[in-house]
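Chains shown are a subset, placed as in the full complex.
Letters are used for the chains, namely A, B, C and D, taken in the order the chains are written, and counting of residues starts over at 1 for each.
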């Protein structure tokens, strides 16, 4: 028998049955980083001047992707989110993204937060790839979660 | 005016108009890595024994996500892919994924390959997260592309 | 700071966090109008004789679009609807549509009703556009809503 | 027999078979208007100051909806677009939107342009509805099209 919750005792993929779990408030925050050259970072920052749509495009892409998590990750439950936020910070060697998702449900929102961060980063890559194809997405990870039977957790 | 191809001269987001480009064969290969503890890697490997569905679930998630790239990345064109492949390699500190997309079109498939790799990695995370929430997605990047006006490119 | 609920204090787009709202029964009714020439209206009416599928096609398009509202309107919540209805009335200068959506949730269904009406109107346009490209969609608006903290509202 | 191209001789809904049509370059431009009070217009304009995401959210919603037209309008063909643009103009009594879609295909892009305009308008409504529920979407119509067997057309 597998240790993995998403495999049954024959090793077949399955959703985790959440029928017996109780509905609780839950949040999850994920983060990630797009490593880019100084000139690409500058171009994105310039594109983000008044009316420039770079970060808002990436933010919306992340928010909308979070709502599609159950359609993208095969064994995820489709759940109605209470909220998703996506934020960016320019750093010397790239752009940091963090995403927080929130809902009241029988199961957690880690995957929604991670999906929002990932798609926001891919969207930044897409908008800048004509300038630099060698950008790298790094350090996509869960920062913290609250709620649910396993309780609160945060990355050290 | 922005240097970014996805902003017009007022800084508004736009798709790149590919109407005047010619249809050519194009490929792109992307890669990424899920850093995990030895025991999590072992559990995924065990879950991949006969009939275990871990890698096949992540592979399909990547392939299906590649077909949705135009729906996920706001300014990407929706294009009919000729092929997508997603492969995995167990390494000492995690699992490496590579994804290759192929089509004949007016624009490239870099985003499809990167999206396939990202969603495959997120799916692995999802299946193992009950064991280890601290896994990290690293080094998601374009490895090589061929075709199109800008020609062939590969990461050094 | 913006007055708009969908912008945070930095002006960034956000979903409205409904985590603290209570679940109540809610309804919304929207309406709209497709202005068309007498001969186009007649053709649609004729196409709606026994077995003619014009209005049923537009009705289903509206119902199905209501279920996708959270996927179409970037900052809308995805919510499970209890019901959607779409109705049509032939008038002298065009076809009137009204759409009503209903659910029990933490947030309202105005956008679902408006989306159903809009897509139903676009579908009528699509089916008749070979006859008359100059048809105009007019007067798409909220007629009434009930439920939620802001209570009942109706257009004068 | 119906005059409508989307009904067969029994009145059943059908897609128009474009198998025998030739691929040509095609464009379509649609427009529409959101009528709102002066104070709502001002709030949207304020929300569009540096980093304010109102118009960029509505623009992206329109662009992304254009790519989903074949999924929303039941008898539309799903076609790979070369380009979509969505633009806004503040006017005294509201906000005007125009949308242009472009592709090389066997059938036209009128519905894609109209869908982009409609969803952009609905997104503006969504973002401002807490201020004014009585806003009205008006005058959604085709402005011009080029290409295809029926040739060029423009609204008088």
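Throughout what follows, a contact is a pair of C-beta atoms (placed from the backbone, for glycine too) under 8 Å apart; a residue touches a chain by one contact, two chains touch by 3 or more.
These numbers come from a predicted model, not from an experiment.
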*Hey, this file places 4 copies; any idea how many the whole complex holds?*
6
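The rule is simple: only the chains that are shown with their structure count from here on.
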*In contact with chain A and with chain C at once: which chains are those? Just list them.*
D
*asked:* Interface check for copies chain B and chain D. Shared numbers divided by all numbers used: above half gives same, below half gives different; which is it?
replied: different
*Specify the chain most distant from chain B by Cα centroid.*
C
_How big is the rotation, 0 to 180°, that puts the C-alpha atoms of chain B on those of chain C, in steps of 5?_
180
*asked:* Counting only Cα atoms for the centres, state how far chain B is from chain D in Å.
replied: 31
*Whole-Å separation of chain centres (CA-atom averages), chain C against chain D*: 15
*Using the touch rule from the top of the page, what residues of chain B touch 2 or more other chains?*
12-13, 71, 74-75
*Graph of touching chains, which shape: line, ring, star, complete, other?*
other
_Interchain contacts, given as pairs of chains that touch_ = A-B, A-C, A-D, B-D, C-D
_So in the complex, the part of chain A that touches chain D is made up of which residues?_
48-51, 53, 55-57, 59-60, 64
*Where on chain D is chain B touching in the complex?*
25, 55-56, 59-60, 63-64, 67-68, 80-85, 87, 102-104
*Given the complex with chain A, which residues does chain C contribute to the contact?*
8, 12-19, 70-71, 74-75, 77-80, 105-106
